[in-house]
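Notes to accompany the following structure.
What you see is the complex with one protein chain gone and the rest in place.
Going in written order, the chains are labelled A, B and C, and every chain counts its residues from 1.
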Amino acid sequence: MPASYAYLGPEGTFTEVALRTLPEAATRELIPYVSVQSALDAVRTGEAEAAFVPIENSVEGGITTTLDELVAGEPLTIYREVLLSITFALLVRPGTALTDIKTVSAHPAAQPQVRNWLRNHLPDVHWESAASNADAARLVQEGRYDAAFAGEFAAARYGLEALETGIHDAENAQTRFVLVGRPARPAAPTGADKTSVVLWQRDDHPGALRDLLGEFASRGINLMLLQSRPTGAGIGNYCFCIDAEGHISDRRMAETLMGLKRICLQVRFLGSYPRADIAPGEARPTPAGTSDTEFMAAADWVARCQDGRF
Amino acid sequence: MPASYAYLGPEGTFTEVALRTLPEAATRELIPYVSVQSALDAVRTGEAEAAFVPIENSVEGGITTTLDELVAGEPLTIYREVLLSITFALLVRPGTALTDIKTVSAHPAAQPQVRNWLRNHLPDVHWESAASNADAARLVQEGRYDAAFAGEFAAARYGLEALETGIHDAENAQTRFVLVGRPARPAAPTGADKTSVVLWQRDDHPGALRDLLGEFASRGINLMLLQSRPTGAGIGNYCFCIDAEGHISDRRMAETLMGLKRICLQVRFLGSYPRADIAPGEARPTPAGTSDTEFMAAADWVARCQDGRF
Amino acid sequence: MPASYAYLGPEGTFTEVALRTLPEAATRELIPYVSVQSALDAVRTGEAEAAFVPIENSVEGGITTTLDELVAGEPLTIYREVLLSITFALLVRPGTALTDIKTVSAHPAAQPQVRNWLRNHLPDVHWESAASNADAARLVQEGRYDAAFAGEFAAARYGLEALETGIHDAENAQTRFVLVGRPARPAAPTGADKTSVVLWQRDDHPGALRDLLGEFASRGINLMLLQSRPTGAGIGNYCFCIDAEGHISDRRMAETLMGLKRICLQVRFLGSYPRADIAPGEARPTPAGTSDTEFMAAADWVARCQDGRF
Partner (left out) sequence: MPASYAYLGPEGTFTEVALRTLPEAATRELIPYVSVQSALDAVRTGEAEAAFVPIENSVEGGITTTLDELVAGEPLTIYREVLLSITFALLVRPGTALTDIKTVSAHPAAQPQVRNWLRNHLPDVHWESAASNADAARLVQEGRYDAAFAGEFAAARYGLEALETGIHDAENAQTRFVLVGRPARPAAPTGADKTSVVLWQRDDHPGALRDLLGEFASRGINLMLLQSRPTGAGIGNYCFCIDAEGHISDRRMAETLMGLKRICLQVRFLGSYPRADIAPGEARPTPAGTSDTEFMAAADWVARCQDGRF
């Protein structure tokens, strides 16, 4: 029996399309789960080797369901990310004309990406949220709704046809997915990597968050995502999901994480993994004074000072 | 015809309950709208004097639909906030027993607050998302689903009964609502106020966000919310919705806003308004060197230096 | 009787040479004083309109006697600065050969600038400190010492000849002088100005000095001098004499001074005056977000927000 990857199903969604871009997916059994939570639980229980779930998109930002699952519970680690450009097709049963459409369905996450299109083309349509875009397509197949927004690839699976393709309110609409497993050694650094952490502040005072971010800034590390999430301790209490450029095996990132660990109430390391937005070698150079070479030279110098050899 | 307040409907939701805690609501016509967007549009078009919508809760954090509407489009201003403690009742048609429940419905926002309760009491139930908790109650009334999570106050309206009350996964579950109108002079300072802004960074470099937050920190201003929202320019591009302690008529806040205006690509002022979490007079004292008195004394001193009178 | 300028005498020193480069010196009586203290006291008592004294040189740094006089006592203001390149001549009575020289004299401040020259050319000579270089020349004239280091211009006055000229251990040896008067309106901004202040910290804690400097840094202001001086409250207690680029009439400098005034125990404004090292128009441009235009636009925007007109 091959190792399996859990993914946010059902089949025929953007998630599955993104997952299949990973070479390692070809050798695994890919199993759809009904929710991000159940897919991640499958990893936690050992039922699946890894789970593949959306974590950020260009319209909604950080996907809170996924972030909240990574923030809490048994620790998990991100090993890979995939970026997928998102455009929607309007799927209907063959023969349906635009003017026939009274109800349309899709996952709520699709709504902000098709809102303007709907306003312009189907201003009076009734929207029904579905558990997934694929589910919406199924419900159209079953005749419950007139049309669904989904990936064009879903048309064939549900015997539908695409009345319109390439629908996307926002240019450059993309979704970022991550492959998540149980904690193990991070992927090797490629030179263009990203590190994800969750930070809980020790206390709340003017400058507290500024000082956390200073641990990154003073070591020349750029932030790629900062998403606050409620801690569960009541309104106004937040932890911070942060993605930053670099790999935990980079000296500057390791020292940054040490600094955060010291000044935060808690830090959860979510992984270091290759960036999907640029190729290795395309990362901008580290600012002066923050390369591994400079860190090692500095550590060596301090060691020599401690020994009186300088 | 009285002036009207738009609010996120339908009737019988937590939003309506929260709105009715505002004294000024008693003298307005309260009109439910189907979405945050439509309620805010009613203000923008002049159809309503103000709109009342949820903006943050202790489980989901910032409510992105509302934030995104305030971030974009014609500027609006927040004049009031209301905090409401949230607990759910499980509403059923009279005679239904717990063991009869196969399907349950509520707004997706309710899900994280009832998840554990469901796991413990109805592990096999099928969840159906509804447009609102009140809508879920209506669908139960109509027989479409077996049970709905909603505020206990909704039972009477829909002829249901509460099989269980006080359901809330998270202790201290609260939702924060805001009363939003067209731009005008902010509410007068009370001594315990909050200022909301949206910041767009000029460019992205290590330390950019740290420096933005430094404008607050160096003037002793505490942050209450920092929520990143996509700018629409593609994945990884964010603006920041920030709530901070203090009123724009406070010198330290005015100078902070000036600093942000200078270093940001764009700043949108969303309002200064009384805090709902503490009473006037309960706000913590301003740190040394940041009171209005000290700001005025410093300005006066600089003016005297400029004049050679010191 | 013309107004007089006091200067650090005696006649025939670099100070007098520097003072005579000021156009306004041509119309004043120039009166030498025996010490910086007495020259400044002459201003304080009204005996002199202004005093001209050295304040910094490239070998010794800030001249502590002058700084301490400006730091304490009745406030004074700097109106002008002059930079003078310093090289020494070795002055002897006519007929003296290098090999005849057993004793050499000069003001102690000359010593670091001629130390290497002495080591190489007169390794066994005996050094005698004098109250000024001109005084050393006078003592050579009187036959008390064999040679004096002084400006070449002093040779004629004391009937000496220069055995060697252009002596200076450090390349680019320069001394900076200031014209100091009673407090009045600062010189008008030229576009290339400098502001001098003295700062006393409110308390001493990790980051206290960093935060003071942050008031300059966050407004894009470069520092030109930071000289700590004892406060008199015991060893380890310092105030800070700071020169920074810009004029108190610049918005960014005015706001910086306000910030310092608020967070410091005490701030003494020592003046804004034209820089002598560069011409007006040669100053580097202000960093993005810190020009007067941007400050005024930001203030205007905040005022409009306060009024509800945005």
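Basically, contacts are C-beta pairs under 8 Å (C-beta built on N, C-alpha and C of every residue); 3 or more make two chains touch, one makes a residue touch a chain.
Note that the structure is a prediction, hence the values are computed from the model and not measured.
The chain we do not see here touches A, C in the full complex.
Remark: the omitted chain is touched by one listed residue; of C:F14, C:Y33, C:F52 or C:F216 this is C:F216.
The residue from C:N57, C:S249 or C:S272 that touches the chain not shown here is C:N57. Of the candidate positions C:V17, C:L163 or C:L226, contact with the hidden chain is made by C:L226.
Residues of subunit C that touch the chain left out of view are 56-62, 64, 68, 83, 108, 112, 129, 131, 170-172, 174-176, 204-207, 209-211, 213-214, 216-218, 220-230, 232-238, 277, 287.
Think of the hidden chain as still there; on subunit A it touches residues 75, 77, 183-186, 202, 211, 214-215, 218, 248-249, 254-255, 257-259, 261-263, 267, 269, 288-290, 294-295, 297-299, 301-302, 305-310.
Convention: only the chains that are shown with their structure count from here on.
Identification of common neighbours of subunit B and subunit C yields an empty set. With centres defined as mean CA coordinates, subunit C is found 59 Å away from subunit A. Among all residues of subunit A, none touch two or more other chains.
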